[in-house]
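The complex is shown incomplete by one protein chain, all other protein chains being positioned as in the whole.
Take a look at chain A:
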Amino acid sequence: MIQFVLMVNRQGQTRLSRYYQSVALNRRAALEADVVRCCLSRKKDQCSFVEYKDFKLVYRQYAALYIVVGVTDSENELSIYELVHNFVEVLDKYFSRVSELDSSDHVQPGPSPRHPGRDDPERTHRGNQQEPNPGAALRHRQDGRQLTGSDVTDCKVSMT
């Protein structure tokens, strides 16, 4: 099961965070800092799976942005690795050439097509996956309705 998802930049600033197990607010900052330090200190030729405390971290680097997913021991790490890539592909398709800033810039609620990372809840629906293909989820929205964040969250929901 997925415990949390983080998007962090090279300076260690959290761009996006979503926890699927309740973690106290004051502990979150410490946890994020620790996790990020773990991932940032890895070299290029080291593998993407790190054992951290009692769960595993699967991280992937895209330019200056690190996407880190914390999973329990029973998960298939390669599957989660692919999931992260899937997520980025969704974002890419949705915003055409997504960048790190997009993830937090487009948080305007309301009838506008922009609502990425913020509307994260459905994405990894309680740590479980739903729709496999970004295209499929996006296609849901082609029926003329306004694209809202919940649509993107659908795509991401596939990533559990």
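Here is the rule we use: a residue touches a chain if its C-beta (ideal position, glycine included) is under 8 Å from a C-beta of that chain, and two chains touch if they have at least 3 such contacts; residues count from 1.
What we mean here is this: contacts and distances are computed from a predicted model.
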Per UniProt, the name of the complex member that is left out, chosen from "CCR4-NOT transcription complex subunit 10", "GATB amidotransferase", "AP-1 complex subunit gamma" or "NADH-ubiquinone oxidoreductase chain 2": "AP-1 complex subunit gamma"
Option touching the unshown chain, where A:35, A:69 or A:83 are the choices: A:83
Contact set of chain A toward the excluded chain (per top definition): 14, 16-17, 22, 25, 28-29, 43, 45-51, 76-79, 81-83, 86, 104-105, 107-111, 118-119, 121-122, 125-126, 128-133, 135-136, 140, 148-150, 153, 157-160
